[in-house]
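All protein chains of the complex are present and in place, except for one that has been dropped.
Just so it is clear, A, B and C label the chains in written order, and each chain counts residues from 1 on its own.
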Amino acid sequence: MSENHDEHITPYKTYVIIWLILMALTVITVYVAREIDLGSINLFVAMIIASIKATIVALFFMHLKYEDSITWVFALYPLFLLSLLIGLTSIDVFNRIVP
Amino acid sequence: MATGTAATISEPSFLEYKSGFRSWFYTTDHKRIGILYLVSISIFFIIAGSIAIVMRAELFTPESNIVSPHTYNVLFTLHGSLMVFFFIVPGISASLGNFLIPLMIGARDVAFPKLNLGSYWLYLIGAAILLFALLEPADTGWTFYTPYSAKTNTNVILLTLGIFVLGFSSILTGLNFIVTIHKMRAPGMTWHRLPLFIWALYSTAILQLLATPVVGITLLLLIAERTLGIGFFDPDKGGDPVLFQNFFWFYSHPAVYIMIIPAMGVISEILPVFSRKPIFGYKAIAYSSVAIAIISFFVWAHHLFVAGISETAAIIFSFLTFLVAVPTAIKVFNWLATLYKGSIQFHSAMLYALSFLFLFTVGGLTGLHVGALAADIHLHDTYFVVAHMHYVMIGGTVMGFFGALHFWYPKWFGKMLDDTLGKIAWFFVFIGFNVTFFPQFFLGVQGMPRRYATYLPEFESLMKLSTIGSWILAIGMIIMAYNLIKSLYSGEKAPDNPYNSLSLEWQTSSPPILENFKEIPVVTDWSYGYGKKG
Amino acid sequence: MEQLTADHVHVHHIDPVEEYEQSKFGMWLFLGTEILLFGGLFATYAIFRAKYPEMFHLDHLKLDWELGALNTIILIGSSMTMAIGVTASKKGNNKLLIIMLAITIICGLVFGFNKYLEYTAKFAHHIYPDTSIFFSLYFMMTGLHMLHVFIGLIVLLIIMILAIKGRYSASYNTHVEVGGLYWHLIDLIWIYLFPLLYLIG
Partner (left out) sequence: MNWVPEAASSFAGKVDGVLWFVTVLSIVFFILITVLLIYFSFKYKRKTENDYTPYITGNQTLEIIWTVIPSILLFVIFAYGLIVYKEMRTPPGDAVEVNVTAKQWIWIFKYQNGKSTINELFVQHNRPVKMVMRADDVLHSFFVPAFRVKQDLVPGMYTQLWFNPTKIGTYDLFCAEYCGTGHSQMLAKVYVMSPEAFSRWEKGDEEETTTFASTKSPEELGKDMYSKNGCAACHSIDGSAGVGPTFKALYGKNESLQDGTTIEVDENYLRESILIPQAKVVQGFAPSMPSFKGILTDEEIDALIAYIKSLK
């Protein structure tokens, strides 16, 4: 990029803070899964935490926060398709009749 | 429209400026890459088409007498895989898209020229792998359903690996086109001035980018199933064979729109030029392409209505299937309305475009038969499906492709095609195609299953008719090939804009110069302003 | 290659700002493809986990979650150093960029080494990709991920060499940004793989 381009530059400090948050979340997810063991909602909690982590990485490390809307569209649409693949396939697999 | 700069150009064209092997196989010029693709896919079309002629000959009689049943199975596997993965999916988008996108949006090249060359090389690598796969060719059908594909001792691995590599070629081409269309339009070329061909290829590119990886991983899992012994699709190991079908069609249904949307784009370009009228309902056609691209991801399991999927899933998918027919219907009616009060010229390209309307409608409407749950139970895996798919793929895509060849030929090669010969070839293709595939609808309804090397005598007369049709079709194709090759040498020199078209690609020389335009044009109007006063 | 660029005058026409924007957008598109490539495996995971919860539970206990956690820390750390490197490059601090790339690459190598240890331990216990659906998934997912780490390492290495040669500056750093995006995606996928395979099974 060139001088006149108004690209956002994140200060180094932010990255370290983000890193600390990510580390904290990693500790939490390990702790929740191994020590508390919530049973059936384990998966749910773990996925929520992972998604928070992933969002943070995307927004700050990957600067998605500062990207234009079309980048957002192409970042989110694949996720939508993925949920569709999982969702609709599950509708098939778990509703089959057993004669 | 932009000001034409053509008259003043005296630079050598992209075909002439340099010659020799390296200047082609290391070129990053989108037009040359387009030609490389054109030649490659044509070769595969001829191979796969010739295989089809052998298959039809075998089916002339109920018994197997030309090839053994096993060989027949190999033949339709090769026919299907080559036609789909090597010809029709890369088809219009990689060959014509490469050539035309930068010309039509007023750019000097695609966004990533080196990546573009890389995609072509990947295509070649895929083709090379295929050659090895021919040593013991697979006999699974182009759908590679497990568990058969995991068990047969033919070479499934190499064929799927070749397709896997080809998949990445397709992904990277799509990526390149999306970026090009977003970022490289000439000044004044707003989204609503874009030619509809560009809208079509943009929609196609989305599908290429986001559907292809799923078939990639699916084929990779199949390869792992055969080599590492993993068992996602193997019931003996707790896997689920129908899961494979779900994954396969998650790509392969969108893939049928990868095949058809570019052809729809071609039609949207040819019709206005030869009716000298603006395209009717520009926005409706443009947005319906994008709508198809989005909805077509949601309908894959309509191929699985009798595969053992759950009823709930079958019902949802049948509903979504009908949803995707709506945008297509919109397009058909808009094209038809474009002809109204036009000044219609029966150029051979126009004949192909008109036959597209006619034949694709048949193909699309029979798609509704198989989309309806109760009817599909009867029709699935019969010749009805074979007829449906050839009507949309040949009657649709291939007609669009041939139309495009006849239409843009002067721009590609700087020579005019022999129009009379073109019309004669069209006549044979049109008649032959219908004679080959129309009887198959009846065969299917009567219950003739597909992928049958031998069949019951009661189907014999219709099968014979179909085979005879394939000969007429082949004659038409040979005449056409002759015309295309002959005109390269003896065709008249083409003017820059032989049809007085308004779109950008015609405003430069024929064939275009190396960097397309002397100066990047400034666009002031859309390219369909025919009949406009002043 | 020399002759190539000489042929194609237009290569020089491209404005660096445009090239930067295009490449970055292109990489985002490619990441979409990657997500769906892994998507097939995630979908497989979702379905078989729901189908065979006991198998997943018992089998996942055989994985070494401590090593997995260590690798998570390493990979997230490398993501941070990569991000710092990108910013450094944008600020024109080439030296910091090189240092950060070096740390990132070392982290990647350590990650790979740990995976190697993990795999050999599994093989020693006679656990192979065909042992069970869970381990099929484990090997396919981490294997494909490892392949991406490997490709990412090569990309970063090339970028580092070019950085040492002084190719990047505050006004030109397309490769760094784009390579960085790819590396973050590798991290992003691991963020999901770790809990799915090692923690909750």
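Basically, a contact is a pair of C-beta atoms (placed from the backbone, for glycine too) under 8 Å apart; a residue touches a chain by one contact, two chains touch by 3 or more.
Everything numeric in this text was worked out from a predicted model, so none of it was measured.
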Among shown chains, those touching the left-out chain: A, B
Touching the absent chain when the full complex is considered, from B:I43, B:I125, B:I344 or B:L488: B:I344
Residue in contact with the excluded chain [from B:D139, B:E269 or B:D496]: B:D139
Residue of B:I270, B:A453 or B:I513 in touch with the missing chain, whole complex considered: B:A453
Candidate in contact with the missing chain, chosen from B:A313, B:L354 or B:A494: B:L354
Footprint left on chain A by the chain that the document does not show: 96-99
Residues from chain B at the interface with the omitted partner, ascending: 68-70, 73, 139-141, 145, 147-148, 151-153, 235-236, 239-242, 275-284, 306-308, 311, 314-315, 318-319, 322-323, 325-326, 329-330, 332-334, 336-337, 339-346, 354, 357-358, 361-362, 365-366, 368-369, 371-378, 380-382, 442, 445-447, 449-456, 528-533
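FYI, only the chains that are shown with their structure count from here on.
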Distance between chain centroids, defined by C-alpha means - chain A, chain C (Å): 15
Residues of chain B touching at least two other chains: 178, 182, 210, 214, 240, 243, 247
Residues of chain C whose C-beta touches two or more other chains: 25, 29, 32-33, 36, 39-40, 43, 47, 51
Residues of chain A that touch chain C when the two form their complex: 1-3, 5, 7, 9-12, 15-16, 18-19, 22-23, 26, 29-30, 33-34, 42-43, 46-47, 49-50, 53-54, 57-58, 60-62, 67, 70-71, 74-75, 77-79, 81-82, 85-86, 89-90, 93-94
Chain B - residues contacting chain C, complex: 18, 22-23, 26-29, 108-109, 111-113, 115, 171, 175-176, 178-179, 182-184, 209-214, 216-218, 220-221, 224, 228-232, 237-240, 243, 247, 514-515
For the chain C and chain A complex, residues of the former touching the latter: 16-17, 20, 24-25, 28-29, 31-33, 35-36, 39-40, 42-43, 46-47, 49-51, 65, 69, 72-73, 76-77, 79-80, 82-84, 87, 90-91, 170-173, 180-181, 184-185, 187-188, 191-192, 194-196, 199-200
